[in-house]
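A protein chain is absent from this complex, but the other protein chains hold their places.
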Amino acid sequence: MYLARVIGRLVASQSYEGLARVPYQLIQPLDENGAPMGATLVACTAISSGPGDLVTYVDGREAALALEETFVPVDATILGFVEQATRLGEIIGREEAPA
Amino acid sequence: MLIAKVVGSVVATRKDEKLEQQKLLVCQVHDHKGSPVEQYVVAVDSVGAGPGDVVLYATGSSARQTHLTEGKPCDAVIMAVVDSWDLGGENVYEKWA
Partner (left out) sequence: MFLADVIGTVVAPVQHPSLEGRTQLLLRPLSPTGEAAGKTRVAIDHVGAGVGDRVIVIDEGNSGRQLLGGAELPIKTIVVGIVDAIEHLGKVVYDHRAHPPLERRS
């Protein structure tokens, strides 16, 4: 699992069977300081989250297991809405979403 | 998943028999702002995408989680055609614009 910031929403009406009702969001993975880490990606979401939210996501095959239909070609899924993440007692990732 | 644009297709007469009947498309990766990145991928199409379409593709073992690719030597699959996306409420890409 990784920490990430939700930076946008994506709509795809023509998708693989079983993914029709799954929302997609653009996310920016974050490092231990809450700074961007690597490239942005698109993830499905198993919870209700929106732009600006700090979240955790899982990659790989496990990403599909968080969805209602588990036999789907999905390699990243948002699992949790993070209220607070700390690094050595200091709160990180609080600032708003980068553009 | 990553965003990519379908820029071509691949025909291969000699290939593993498990790849027969698979539609292989060449895709160029795009970033979240919609700009092309110098990164290409050959992916199996599972949704009927065509040249010029902006798509999402999944990689790794997840790519084998379709009826088309299950048990096949495939590590990238196109699983959605993108209609639109926004960044923090601002529209970046619109298919029908």
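Think of it as A and B in the order they're written, each chain with its own count starting at 1.
Please note the rule applied: a contact is a pair of C-beta atoms (placed from the backbone, for glycine too) under 8 Å apart; a residue touches a chain by one contact, two chains touch by 3 or more.
Computed from a predicted structure; not experimentally measured.
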- Shown chains that the omitted chain touches within the full complex: A
- Message: Considering the complete complex, identify which of A:S15, A:Q28 or A:T77 is in touch with the unshown chain.
- Response: A:T77
- Taking the entire complex into account, which one of A:A12, A:L26, A:A46 or A:V72 touches the absent chain? A:A46
- Item | Chain not shown, touching residues in subunit A | 1-3, 29-32, 37-38, 46-49, 56, 58, 60-66, 70, 77, 79-89, 92
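Rule of thumb we're sticking to: only the chains that are shown with their structure count from here on.
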- Query: Which part of subunit A faces subunit B closely enough to touch in the complex?
  - Reply: 7-16, 19, 24, 26, 28, 39-43, 51-52, 60-61, 63-64, 71-76, 97, 99
- Query: Which residues of subunit B touch subunit A in their complex?
  - Reply: 1-3, 31-32, 46-48, 56, 58-66, 69, 77, 79-89, 92
